[in-house]
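What you see is the complex with one protein chain gone and the rest in place.
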Amino acid sequence: MKKKKVSRIGIVTGGGDCPGLNAVIRAVTKTAIIDHDMQVVGFLDGFEGMVENRTVPLDYNRVSGILTRGGTILGSSNRSDPFHYPMLEDGKTTYRDRSDQLLANFDNLGLDVLVCLGGDGTMAAVNQLIAKGLKAVGIPKTIDNDLWGTDITFGFNSAMTTAAEAIDRIHTTAESHHRVMIVEVMGRYAGWLALTSGVAAGGDIILIPEIPYDIESVCAKIKDRKYHGSYFSILVIGEGAHPEGGKISVKKVVEGSPEKIRLGGAGNHISSLIEKRLQLESRVIVLGHLVRGGVPTPFDRVLSSRFGFEAMERIVRGEFGLMVSLRKEEVTTVPISEVAGKIRTVPLDAHLIRTARSLGTCLGD
Amino acid sequence: MKKKKVSRIGIVTGGGDCPGLNAVIRAVTKTAIIDHDMQVVGFLDGFEGMVENRTVPLDYNRVSGILTRGGTILGSSNRSDPFHYPMLEDGKTTYRDRSDQLLANFDNLGLDVLVCLGGDGTMAAVNQLIAKGLKAVGIPKTIDNDLWGTDITFGFNSAMTTAAEAIDRIHTTAESHHRVMIVEVMGRYAGWLALTSGVAAGGDIILIPEIPYDIESVCAKIKDRKYHGSYFSILVIGEGAHPEGGKISVKKVVEGSPEKIRLGGAGNHISSLIEKRLQLESRVIVLGHLVRGGVPTPFDRVLSSRFGFEAMERIVRGEFGLMVSLRKEEVTTVPISEVAGKIRTVPLDAHLIRTARSLGTCLGD
Amino acid sequence: MKKKKVSRIGIVTGGGDCPGLNAVIRAVTKTAIIDHDMQVVGFLDGFEGMVENRTVPLDYNRVSGILTRGGTILGSSNRSDPFHYPMLEDGKTTYRDRSDQLLANFDNLGLDVLVCLGGDGTMAAVNQLIAKGLKAVGIPKTIDNDLWGTDITFGFNSAMTTAAEAIDRIHTTAESHHRVMIVEVMGRYAGWLALTSGVAAGGDIILIPEIPYDIESVCAKIKDRKYHGSYFSILVIGEGAHPEGGKISVKKVVEGSPEKIRLGGAGNHISSLIEKRLQLESRVIVLGHLVRGGVPTPFDRVLSSRFGFEAMERIVRGEFGLMVSLRKEEVTTVPISEVAGKIRTVPLDAHLIRTARSLGTCLGD
Partner (left out) sequence: MKKKKVSRIGIVTGGGDCPGLNAVIRAVTKTAIIDHDMQVVGFLDGFEGMVENRTVPLDYNRVSGILTRGGTILGSSNRSDPFHYPMLEDGKTTYRDRSDQLLANFDNLGLDVLVCLGGDGTMAAVNQLIAKGLKAVGIPKTIDNDLWGTDITFGFNSAMTTAAEAIDRIHTTAESHHRVMIVEVMGRYAGWLALTSGVAAGGDIILIPEIPYDIESVCAKIKDRKYHGSYFSILVIGEGAHPEGGKISVKKVVEGSPEKIRLGGAGNHISSLIEKRLQLESRVIVLGHLVRGGVPTPFDRVLSSRFGFEAMERIVRGEFGLMVSLRKEEVTTVPISEVAGKIRTVPLDAHLIRTARSLGTCLGD
């Protein structure tokens, strides 16, 4: 009976670009069409397309061959919060609540459920839309892996792989030139990307937002390596690394108010501190958007496909207001209301942190 | 007190080549030296080196820079069972039990514990050695991912990635030439590699040893695709795929007697069946050893590092006879006695199997 | 004035799949549209589409984003010779001359010139069509690099890169297992692919069709390596390698009659010879179609773009009957009549052959 009720679904991709978006879109669309004989409508450019009613029908041919393609065939937009929607009026930007317009468009399109691919910002917005009556299922997307309620998000494995392979490249230069090389990766509040790619690529010093760093410890490590004959050092730094970092992150999570303090730029800052203290030239490479793009790893293609399939399973069973998630190796769900406004940071006693320390990696403390 | 007793450890890599071996060797050695002030000795060429007493001391420099290197710096050998050890006598091969020699060598080297990297065959041999008094900790290695007692083995992610990227390449040719392309991957008893790389690369038909296939279903799928305008089909086939496959695999696991029936060669067999039935040219690509080699993926480098670290944790706590494993996202252990002689096959109701079906993939049944 | 005469061009991709095909199609189409305000029509599935009059209009959007895509958006076909065109009549295949039909279709479409992407077979057919009045410009395509009249064909760099990276992977297994590993690559008459990828990946023994090999020399090299402590050897073999190989190739080129004797399968043959002589296990990996597919290397994308641009330059100048080529680092042209029916083999005194010998590589003689 429930099965009958859902016959048209919408898909929207919120927030930043992320490898695997197209793989999810493909899985949702194929499953909906093949298994459940539904119709699928894609919104263009994230919430912008929902507010402005710009859509594209998705059928089998439209999603053929997109499994390996980076980016999103639906596009995305910076205008990512329909409750605080930027509009140009009289030459200046004002912010309006366009959620009613969005919901009206959704109804007029005859849609029953929204499948929403996004990170913490997107889930927070969806949560508010659900409160206003929208039926929705979320799929956790972010290269930062910092979404509450899931052990992993799609996109993270690809971003981590790209970052690690970039650090591999830097390694040969550092070694040949006896240089301090600093690689800054994304991650303002959570250090998953820096920690994982740093361990994967054998970084000597890894600084993440969760662990306050002491520049003296960092410099001591570099000197110690030199003393033992390694004239180079590789630093892998999450952009939000901070001498007070841990406290800020913890505070954010506890209070659930992700006020977006600009914490970035740790790489250049630490470079200048090291040069001053050690009279040593260092080079900074900011990976930034490089890790967002490109072909998703096979791991992410599989995860994206599983997430997309599971979203449809829940929809068919009439379960809404949930975000699909992976927990303890099982694909399951979590209420979006529990996810909204939270960030999942790296626990200080994580196995990977203990592994890193044991391998001799300096974590800044 | 226990900590004192272990001061020298040995490492051996059993069975076939696998990405991540060097990453484990590095993690074990670094952790042993840095954290626990132990000495580490590597056996050359697997159990052959243990029987023939060929070793190399492992120190910090020796394991520097090997994190990203494929293969194993210790070498491996086909002579993988010390209880059934092939020797050339009077011009012909006879098999002898050399386990006493192996254990004597181990003692003479003053070693306290053996860290053993291997798959089901290696774990079975280690289990017998433990029964004779050896202290050992196992680390699960195989590109097939079919080891009992762990959700994943190191090497699998790399092999799966290589396989999926190879299928990606085949895709363009299949599409341009409107051809049936058959990619055969390793996996005699378990279909993890075929199933995962097949879903990752969008295979149209995936045949694994666990699911008996009906050639009529396979041909019907190819014809159906043609009818709907897709003039090509990609088949991803585990080498052990068989019309009766599932039964053999189940039998094996239940009885715990992995009698190595040569099940390989499914690719060419199915190719000829298809050509006969559909009067259609098909091409077979056997990936074989291609997926064993090369640089491990960052995912595998992290997993290998965590496994190596955990092995040392257990050794320091005086816990022996265990294999390190990953279960429900946590690194833990399982008694080697429980692992020996078993194979972990893909459950027929696995989420990934249901995902594959939902995406329209034919699994041969 | 000439510029006026050419206002509509056709494109066809003949023969096998090859990285860079789409890059050429894009370059020709963009140049034709942007620079010369022409119309472009693509024939589907090679000469088959020309005979059967199946086409697709090519405009700016159609060729956007295809630069990095493997395969060909136009498709290709095995029915590659319009003068000897296989047709199913009364349940059996007969061969007919369909060239008049092809030319009639071409005229009816209002096309002025044909841009033809292909290898030696395609150029031979085009040459015959030119004799019947067709205006055409050829672009040299083949992963084998054996086309007469050009120093390099597009696709070769990509195929060579894929092959070399595959051999890299094999290397780690060979080294860890002390094994003889044999990698067979495409190349029936010319050894460019085997020689170049073999040198690039440090193959110990490289056998190409141009150089007759002596199995005793091959075995001696393997033994010599063992004697000096290298217990493994990597053989890179062109599929057409033959104890009498050189003579056949030379004969072919001189007489200009490329009768397609099936010379393939050298890999397995040599494997069995080695096993018999040295009582040594060896493994064969046949790369085959793996090197045809995938994203073209940046080198090939640039070369393809330059070739496509140059083809249009010639067309605008009213120069027909030519194949674009690269000679001594300059993009130039050669009459198709000089190219047709010839194969360019590796000269025995090539710098790369001398380099290989000097590095200690055994070339089988």
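In this document, chain identifiers A, B and C correspond to the written order of the chains, with residue numbering beginning at 1 in each.
Going forward, contacts are C-beta pairs under 8 Å (C-beta built on N, C-alpha and C of every residue); 3 or more make two chains touch, one makes a residue touch a chain.
For clarity, every value in this text was computed on a predicted model and none was experimentally measured.
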Touch partners of the unshown chain, restricted to the chains that are shown, please. A, C
Out of A:55, A:76, A:157 or A:271, point to the residue that touches the absent chain in the complete complex. A:76
Using the touch definition up top, pick the residue from C:233, C:282 or C:305 that touches the left-out chain. C:305
Contacting the left-out chain in the complete assembly, out of A:65, A:265, A:294 or A:335: A:294
Under the stated touch rule, tell me which residues of chain A contact the chain that is not displayed. 16-17, 21, 45, 69-72, 75-78, 162, 166, 168-173, 175-178, 181, 281, 283, 285-286, 288-290, 292-294
Where the missing chain touches chain C, by residue: 26-27, 30-31, 34-35, 64-65, 67-68, 151, 157, 160-161, 164-165, 168, 175, 196-197, 199-202, 230, 297-299, 301-302, 305-306, 309-310, 312, 327-331, 351-352, 354-355, 358-360
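Keep in mind that, in the parts below, only the chains that are shown with their structure count from here on.
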I'd like to verify one number: the distance from the centre of chain A to the centre of chain C, where each centre is the average of its C-alpha atoms, in whole angstrom. 42
Show the residues in chain B shared as contacts by 2 or more other chains, in ascending order. 168
